[in-house]
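Can you read through this structure? Questions will come right after.
Note that this complex is displayed minus one protein chain, with the remaining chains in position.
Up next is chain A:
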Amino acid sequence: MAPAPTIIEDFELEVLELVEERSKRVRKRSSGGGGTVSALRQDHNRRHGSGGLRGKVMEGWAAKVGATAGAPLTKPPMTKTTENNIKPQRPSSIYTKLFGLFNVSTTSHQRETERRIMANNPEFNAQFNYAKNFIKTSKYTLLNFVPYNLFEQFQRLANFYFLCLLVLQLIPVISSLSPITTAVPLIGVLTVTAVKDAYDDYQRHRSDSQVNRRKSSVLRNGQLVEEYWSKVVVGDVIRMENDQFVAADVLLISTSEPNGLCYIETSELDGETNLKCKQCLPETEDLGQDDSLIGVFRGEIRCEPPNNQLNKFDGALHWEGNIHPLDNDKILLRGCILRNTQWCYGVVVFAGKDTKLMMNSGKTKFKRTSIDRLLNFIILGIVFFLLSMCLFCTVACGIWETLTGQYFRVYLPWDNLIPTDPAGGATVIALLVFFSYAIVLNTVVPISLYVSVEVIRLWQSFLINWDDAMCYIPSGTHAKARTTTLNEELGQIEYIFSDKTGTLTQNIMAFNKCTIAGRSFGEVIDPRTGDLLEINELSRTVDLSRNPYHEPSFKFYDHSLVDALDAGDRDCEAFFRLLALCHTVMPEEKNGKLEYQAQSPDEGALVSAARNFGFVFKSRTPNSITIFAKEVQETYELLCILDFNNVRKRMSVILKKDGRIRLYCKGADSIIYERLKSGQESLKHHTQEHLDSFAGEGLRTLCLAYKDLEEDYFQDWKSRHHEAAISLESREEKLDAIYEEVEKDLILLGATAIEDKLQDGVPQTIANLAMAGIKIWVLTGDKQETAINIGYSCQLLTDEMVNIFIIDAQSASEVEEQLQKFREDIRNVSATIHPQTNLSVVTFSVYSDDDAGRDNLSDAGEPNGGFALVINGHSLVFALNANYERLFLEVASHCKAVICCRVTPLQKAMVVDLVKRYKKAVTLAVGDGANDVSMIKTAHIGVGISGQEGLQAVLASDYSVAQFKFLERLLLVHGRWSYYRMCKFLRYFFYKNFAFTLCHFWFAFFVAFSAQTLFDPMFISVYNLFYTSMPVLALGIFEQDVNAKNSIKYPKLYTPGLKNALFNKREFFRSAVHGFVTSCVLFFIPFGAYYNGMDQEGRSMTDQQTFGSVVATILVIVVTMQICLDTSYWTFFNHVTIWGSLILYLLLQYFYNYVLGGDYVGALSKAMGEPMFYFTSLLTIVILMLPIMAWRFYWVDVAPNLSDKVRFKQRHDAKMASKRTEHDMHRTPSARRSRRSIRSGYAFAHQEGFGRLITSGKIMRPRNPKPGNVSNGRAASLRPDANKGPVAAPAPSTVEV
């Protein structure tokens, strides 16, 4: 199947989709179709140069429609494109084939190949039956709840199994137990589950209706009406206001802003908080906000079917006989927030589940823990064991009936339906006994196991919800277990996939330090000792309040900088003047306060720093910038903006004031240093030292420089620049060359250091989690430099690391090459370097003041150094290819830290999926934004950061925490405990049920394999429910080996969970054998004692009821004693449940037999009236308990594990508590130890800045009659009337570059 070249373009756009779908398929696809796919990818990538996928996608489409998407605003798209320019119809047959091939799961109805919509024409649109904007995530309705829920529940193997048992029990010939024994627990289980499902679904209904009931202004018959979101349909024209959520995916028609621009924030979609710019078609822009005009707008949109590509839209608008191409630039997606735009109109293109947001949210999968899966396996095994026991009994029964039973018919005739001939009769009876024993022995697979597991998990979830140590005080947000069924998996996490922005960082950039003319500012030095002081909440900030424009949130601690400014230090003034002038920030006056809109938070932070230090950027026009420098207004003529891009890594402005022309430049240090004028060696040297120091602290640095230009030179340059700017061929390259020419011989001013503020405790959390053996991968949409920087500042990357691999290749073969090289490196290094301890010593050094067991505890050595891998989204596309993913994973799994940058939401999910598939490890994804949703849903456990604006991540998550740092407690304490508890619970549970059920098996040898039960049927039905459930539930809920503090302090305690050590097949087997032996002793000791038993008055005591009651009672005592042994953390509840269940046993026995008239009346009381009972009990208990106790003491004594040691220490500490005060763990950031690496990040937005927009004047309101007039000193947008001016349709701007 060789696709025609024409579809390669399409294919490229589908790459992500394909890769995603691929993960669902069988992996084997190295030849055939797979080869084609990878070939195509390579092909496509060769054709495209650098730039992110996003850029390429836009370019791809732009190339087709003939518009320059790279600079969409410099040249408005051609207005009336001809038919030829329209993207040719998708070769749908091949496309469908391809799509269908990869998308097997979604062929429920005819796949939409093209969407046709006519605005304001519901009749037309109705024929296509497009999805409404109604969102439904709920499963049930009131009517279908009972049948549907029951249907779902019986799909669970266990429930179905018990249903079958119930049916068997209803057949009298087979029934060895009354059906009640199964019916009661089964109904209980079903009810509890149903109630929980109903509650969950109610929550979903509520959140659905909350979203569906959001209001939106819809144009109906030329009139604006308020409608619920759910009532919005495809083809509706809706009006959106500033700061409103966009209700559906809409095609932008007109906006309040000039040139049909509008600004949106897409944090819900991709996590980026910077503004993005959208622009409507110039033709529709004229419709303005004239409702009657828009009401009759009948444009027909033909576009692609719904898909999950956030950055792509293909389509055309047929209107008034013309065809206008549509691209992603004209589409607002559901979930975006309108910003800085008073209003805009749009036609709904995709609604409800068809919106890109919903298509991206992935399917909600029913998540199950690995213990669940193991349980299923074990239960399957138990069922086989059960069947083999039944089979054995069947054969034995057949033999007995043949040898004895047929002759015993004198006293016990066969049932009527049994054949009378001995052989046939015995066979039939034997076969029936098979089922009878299946019923009797079914308690090895106890139904109450499932209920108990659910109850324990639910309760553990409450403990998580109630934990005040995971409450973020400022917002009062507690951690929340949104899914209650995954708790123990929290104790087994091996991989954490974390988002960066908003998760690790606060997304706040703070101007932290700077170096000006070789002098470093920003550190606080003790005036007396000259030592460096740690900056904390108590440190005194510099008082900047005399500046009317200062922001209270701005904090700076070094007074010397203000002093220098006050003293009129010219370098410092120049430094801040540059910061106030050289940027593309837009000013805005909101409620009388000056606010900045920056494309990247970094830039905003710099401009804001300048403002706080008295160099206030006030306003700009296309040709001017006005600042207040030390309260003096200065207006500069803006001659040129040499904007930022990824290659240049710098930006410059050329300004003219008082006849002097000056170029200001800021950029990455390496870039600036290359372009400095010679002869500043000492300054360069000092600045470099400071830069190194800043970088070592994880700060992002930028170098600032300037240069004065001669008028003549500038004019000459300007004309050449103009030439380059209007050239049609390789304009970018020419412009770059022109820029390069002027940006040289710069004079260094200094450098800034910006802190991408981490959330509290992130480095400690990461270090501690890493110590616990958890591997942390950061998946971020940020660019590489930013990501690496953050990697350092949160100690994911350290300077101790042997090597940091960076994969940034552009083609599949290069990626493979790089990966293979890294694999070699890893092999070489790990062959030569012998690991030595590092961090663990730091952690355990706390212990050094306590002599006991220090050496034992610090056995947690981690290899020094290690590797880290940084891969960008572009290379990730190839690395996730089926051919290379194993290689990628192999390299990645040898690395202590992996950072994937510039990844799309889907790639995040794919990375998670990759690890999930091949590593068989438990994964956790943590994120805060809608862009993390797919990853959160894919991972075994999804954690959402709550308390932020967007709720998407939280809604999709299984757990929500307010801060990343709470993850430490969630995993190391709650996760570990949950796992520990669950494992202990399961081990005990299987033990007690084997001990219980197998007694019947032993009894079978004495009852002619007739399936007679040893115990009272009533005892059988409530054994798991009342007599033994409560103590083990208390254990499952409250048990802890080590307290919370020590769990965090000794993260190595987490490793048993990672290794599945506490409950696995072997542990299960041990429990089963323990139960087996117990049942054996339980049966045969009383058997021996009661064989010819009689009471003191000679009455016979060997009857079946007495014997059964005795064994049952001893059984209850023994399993209760066993749980006493197992309980290491005694709470009030443990006491109540343990002693309570013994008392309850006696009470219930009495109540049932004497009050309700049970069959076994008198048996137990008779037995207990005789001393023999107590001697027998004592003997049995001693035989069963002594070896266990001896065994445990022996192991704790001879080979204690970490948990034992910590517990010992804990006890020791408790004794010493009065004497000792615990030191808090203090970790020295590794970054401070050695500073080798220089990390500089020109951390601007991913795209170009607003530079072109500014100079083109498009962004400005053309209200000032003379836009170029700067002499009045006030920029247009600062006029008092600027914000309340008439919002009539603005005339198109006339200024063009």
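Here is the rule we go by: a residue touches a chain if its C-beta (ideal position, glycine included) is under 8 Å from a C-beta of that chain, and two chains touch if they have at least 3 such contacts; residues count from 1.
Quick note on the criterion: contacts and distances are computed from a predicted model.
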item	value
Name of the absent chain as recorded in UniProt (options "Vacuolar protein sorting-associated protein 51 homolog", "Cell cycle control protein 50A-like", "F-ATPase protein 6" or "Lil3 protein")	"Cell cycle control protein 50A-like"
Residue in contact with the excluded chain [from A:A629, A:L1025, A:L1179 or A:V1196]	A:L1179
Hidden-chain contact residue, picked from the options A:F408, A:Y918, A:F1026 or A:F1208	A:F408
Among A:R1099, A:R1192 or A:R1211, residue touching the chain not depicted	A:R1099
Residue among A:D291, A:E603 or A:E1170 that touches the chain left out of view	A:E1170
Options A:V1007, A:L1025 or A:L1146, residue touching the unrepresented chain	A:V1007
Of A:A1089, A:V1116 or A:V1206, the one touching the omitted chain in the full complex	A:A1089
Contacts of chain A with the absent chain, listed as residue ranges	172, 176, 404, 407-408, 410-413, 415-416, 436, 1006-1008, 1010-1012, 1085, 1087-1108, 1154, 1159, 1161-1162, 1165-1166, 1170-1172, 1175-1176, 1179, 1182-1183
